[in-house]
Every structure is written in C-alpha cells, then in structure tokens.
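Okay, here's the structure, questions in a sec.
A single protein chain has been omitted; all remaining protein chains appear in their positions.
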C-alpha cells in the first residue's frame, strides 16, 4: 500500500494504492488521524488504485469518520472499485459514508 | 491456459491465453502436434494473452517447429509479450523462430 | 492425485506482513479448486480475517510465532488454521450488529458469509485449530453468499 497526500484549495486529498490490510492499515491510520487531529475538512480519499480492503481498513475509515464528526468535518470517499465497494455494502456502511462515483448497484447484487 | 483454434484462408490460428507450464503444456502439445501430424501450414500462434511460459512450453514449440521443418511447414509466432519474449531470447530461440510483432530489443537488454 | 487427497500446507510467521502471502495462497487454491472469481474474493478475505484474528487474539501481536494453514480440496473447500497461542472461547466470538456503526466486529461476519462451517477443534490441547469449510455449490458462481 502507498499513500500520497495532496492539497487542493484547502481540501486534503489522500490517494491510496495497493492492498489495505492489518499490515498496512496502521500507516493509513497514522496519516488519516494526523489530518483529523488537525481538524482538517474536507478530506477526500481517492480509492481508485485500492486493490483490496479487509476489516482493519474499514475500521480505520470508521474511526476517521467518527473523529471528523466531532468537529463537523466532511470525509468523502471517491472512486471505490466494485470489489472494495462490495465490502462497504456488506458492512452496511454505504449509507454512512459520503461515497462519490461508485456504482451503488454493487450493493444490491 | 486456454487454446482456441481458428481457420483463416487455409491458415491455422492457435490463440493461447494464460500460463504455459508443465501442467498445461501437454494440452498445448496435443493441439499443436495434432496439426503438425496433419502437415498443416502455415500455423500461426497468437501469444497475445500468454501470461507465463516455462521451459516445458518452450520445448513444446521447439518440438512443433522441428516437426514442421520435416515437411517444409511454416510456424509463425505473433504478439509475444515482453516477459515471454525474454525467455525466447535467453534460450537463443529469437532467431530460430519466425517471430512477428514483438519488440526484439527485449533480447538486447 | 491418485489416492491421496488434494491438499497443501503453509506455515508462516504470525506477522501481518505475511497476510499478503496467505491471500495469494488462498486465491490460488481457489483457482485450483475451480472457484469462480467473486467466490475466490470472498474466501480470500475470510481467510485473511481469520488469520488476522489469530495474530491479534491468540498471539496478542507477538510476531515471532507460527500460523499453520492447511487447505484440503475434497467435496468442499476446507481451510484449517492452527496456532499455539491463547485458547479462544468460541462462545464469546461473535460479530457485532452491523447496524451499530463503530470500528471492529466485522471480521467474523466476513468469515461466516464465505464458509458454511466455522468450528474450533475441541481436541487440540494447546492453542487453536479452526476449521472452515465451504461446501461446493451446484455452481459456486450461482451461490449468493451475500447478506
């Protein structure tokens, strides 16, 4: 897994590539919670190159979202590939997160 | 590995996809030598979707070529991906086979 | 395979960096078994979750131990995961309700949607032996394992 962080008009963009699992999610957690502790908003996470996610990855985003809700921040997830989207759906998180540009019919298979 | 055989103006086209290894090369051998025993020519092998080849695969094509030389048949290999081409080069077979549409500079790395 | 059953065994350190290896082996065993692509994804994730739990709960993060995973391809797709760590209390293992949004508690659900059998072997003295079995469907493709 690799993470790139960019700035665009005050918006933080986190681009993730590769597998998110219990080995790599601690790095993701550090980056994401670093921004959350600084009360950044909005934070956009680009999932375009994510090849895999397990429950530790999902838990990391739930933690980030909860942290941001405390200060009214916005977390946007974009470009989630179908295989990964399917896990969000299974976890009933497709309505909890603000998800853009992913085929939601993956949830209704 | 999968093999599809097609006919085009008397030319036999063998399209191979997947991994060619000691498990799958017996199937390839059966198909190729079947055509060779019928003295077919030319035979065109499309490597476009081959993802891997080992020495058993290389040996199968050498056997096919030798069989065809006996009746003056022509064996043409097309669309060999760089990773696969590199093995033909290493085996010094890039000048032995009639290879079309592959980057030969793979051989001169 | 003649009389011998189709099986493979892998032993890896209890280090999360080996989860990618566990996934690669699971996926390839699924291919050898003839599973459809989406089923392979479910099974791969489930085995990853089960092994992550061994690392977290049985070994409490100690990365110097071993996990042994045996795959048996018979009528069903069977995965047996062994450790020498703290014994699990199967009656306490349960996923939390998915409508309760908080981190954690998803793994067990992901394991149980991919496998029909999730059972700890009572006979093992030290450590744990978790047996996961996915029965072969009419066609694994047709099977709708999603909730």
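Here the chain labels run A, B and C in written order, and each chain numbers its own residues starting at 1.
As a convention for this text, a contact is a pair of C-beta atoms (placed from the backbone, for glycine too) under 8 Å apart; a residue touches a chain by one contact, two chains touch by 3 or more.
Nothing here was measured: the structure is a model prediction, and the numbers come from that model.
The absent chain, not drawn in this view, touches the displayed chains B, C throughout the complex.
Considering the whole complex, the residue from B:2, B:39, B:83 or B:100 that touches the absent chain is B:83. Contact between chain C and the unshown chain involves residues 1-4, 6-13, 15, 17-18, 20-21, 24-25, 27-29, 31-32, 62-64.
What chain B contributes to its contact with the hidden chain is residues 19, 21-23, 52, 54-56, 58-60, 62-63, 66, 83, 86-87, 90-93, 96, 109.
We take it that only the chains that are shown with their structure count from here on.
Once the centre of each chain is set as its mean CA position, chain A and chain B turn out to be 46 Å apart.
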